[in-house]
Structures are given as structure tokens and as C-alpha cells.
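Up next is chain A:
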Amino acid sequence: MSLILVITAVVTLLAAVAAMSLRNLVHSALTLAVSFSGVAAIYLQLNAEFAGFTEILVYVGAIAILIVMAILLTRSGETPEKSVLTSGWLAGIAVTALVFTILGWAVLSSSALPAAPAVPPHVTVKDIGMQLMTQYVLPLEIIGLVLTVAMIGAVVIACKEEAPARILPVVAKTTEPQPAPGNPAAPIPAAAGAFKKAGAA
Partner candidate 1 sequence: MLGEQIIKGMVVTARNFFGSYVSKDRLTTIQYPEERLPQLHSTRQFPMLVYDGDPEKGLRCVACTICEKECPPQCIFIVKSKDKKPDYKGQPQLYPAVFDIDISVCMSCSICVEVCPFESIKMNTAFELSTDNRFEGLLLHKQDLAKSNEYYHQMHPEDAGESDAVLTAEKAKAEAKAKAAAEAKTKAPSTATATAAAPVAAATPVPAPATAAAPAPAAPQPTATN
Partner candidate 2 sequence: MFGQLDQIFVTLLHWLVGFLPVAWRSLASSLLCIGFVISVFPGLFALVTVIERKGLGRIQNRYGPNRVGPFGFLQFAADGIKSLIKEDIVPRAADHVVHFLAPVVLLIPVLLAYAVLPFGQNMTIADYDAGLLFFFAVGGAVELSIFMAGWSSRNKYSLLGAMRAIAQMLSYEIPLILSAVSVVMIVGSLNLSDIVSHQNHYTFGIAHWYVFTPWGLAGFLIFFIASLAESNRCPFDLPEAESEIIAGYFTEYSGFKFALFFLGEYLGMFAICGLGITLFLGGWTSPVSWLSWIPSYVWFLTKLLAIVFVFIWIRGTLPRLRMDQLMNLAWKFLLPLALVNIVVAGLWHFLGAGALRWLVCAVILAAAYVALGRALMQHQKLGKRIYRFAY
């Protein structure tokens, strides 16, 4: 547990807490990006170069941007007036602690984790690639399929809809009968009657 690892972990946790509790949405998105880069720094401390760089590339470079673009396009940045902490926060902390202990105990006492070797192996990108292509090719293909489905879904959602129902051009339909040339008084009685009725009413 080197000093740098401790500092990185503290920074990550503080940033995550800030991301949850800050009122300004943009600030919380940015502190979330800080916590992502903190996680990437932890990966780099553990000599997992590929994981660390991919974390920055995907999370900071794409997901944080996605979040801020969503904020940009939907809100105008008003800060909420009420606090973001709900009234049941004490119960929330209790549940979180319980879940964390259970998970931690399960992971630490499981037999799937091999004992840490004395010298961590130097994993090259080539090794990761070989593993992805041989042992883990099925998860890779499924992930590819999921991503394709997501992209197609995004395109379908963002695609231009059909043109909205056009307002039909108003065709002037003459409802009253055309007056005969020698009978100018024919259409008038209806109107005159209406006026008379209005006058009487």
C-alpha cells in the first residue's frame, strides 16, 4: 500500500461522494470524470496499463462527454433548490455498509481468486489480444452484438420521423345553394331570419 495508492484512492472516493452530493449537475458530472480518472490511476498503479488507458479512453473520453452532452442538450443549468440527500439517508448508509461487507467477504473468501504472485506478471497488449481472440471470443462477440444493437437503436431513435400530418389545403365548398340569376332574395331569408332571431333575442 504505497502512499500514492492511498492518495489516489482518497481522491477517487472524495470525487465520487462529491459527484453524488453536489447540487450543480455539471459540477457533479465533472467530479464523476475525476473519479473515473482516479480509478484509471489505480489501474496504472497495479501495472494494468491497458485497463487504465481504456478506462480513460472510454469513461473520461466518451461516457463523461455523453453525460455532459445530455446535460447540455436538455437542461439550461438551473441548480435544484432542495438538497439532493433524501430523508432516509441513514437507512441508505446502513444498507450500503451491509452489502459492501457481504460482497467483500464473498470475494475475499472465494476460491476463484488465485493467490497474488510475488511479482505481478507483465501483461502485454498482445497477451490480452490473444486471450480475447481465443478464450474469451464469445464474450467479445456478444459485446459487439450488444454495441451494434445499441447503435442501431440510437439511430432509430434519432432518425427523422415521418413528416407530421400535413394540413390539407382548405377547399372552399359552397354549402348554400347558388342563387338563381333572377332570384336574388333566395339566400337572404336564412341570413335575414338569423338577424331577426338575433334581433328578437
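A word on the picks: all candidates are chains of the complex that A comes from, given by their letters.
Quick note on the criterion: a contact is a pair of C-beta atoms (placed from the backbone, for glycine too) under 8 Å apart; a residue touches a chain by one contact, two chains touch by 3 or more; residues count from 1.
On a predicted model such as this, the values are computed, not experimentally measured, just so you know.
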| item | value |
| --- | --- |
| Selected partner (touches chain A in the complex), from 1 or 2 | 2 |
| Chain A residues within the candidate 2 interface of the complex | 24, 26-27, 30, 33, 37, 49-50, 53-54, 56-57, 60-62, 64-65, 68-69, 72-73, 77, 124-126 |
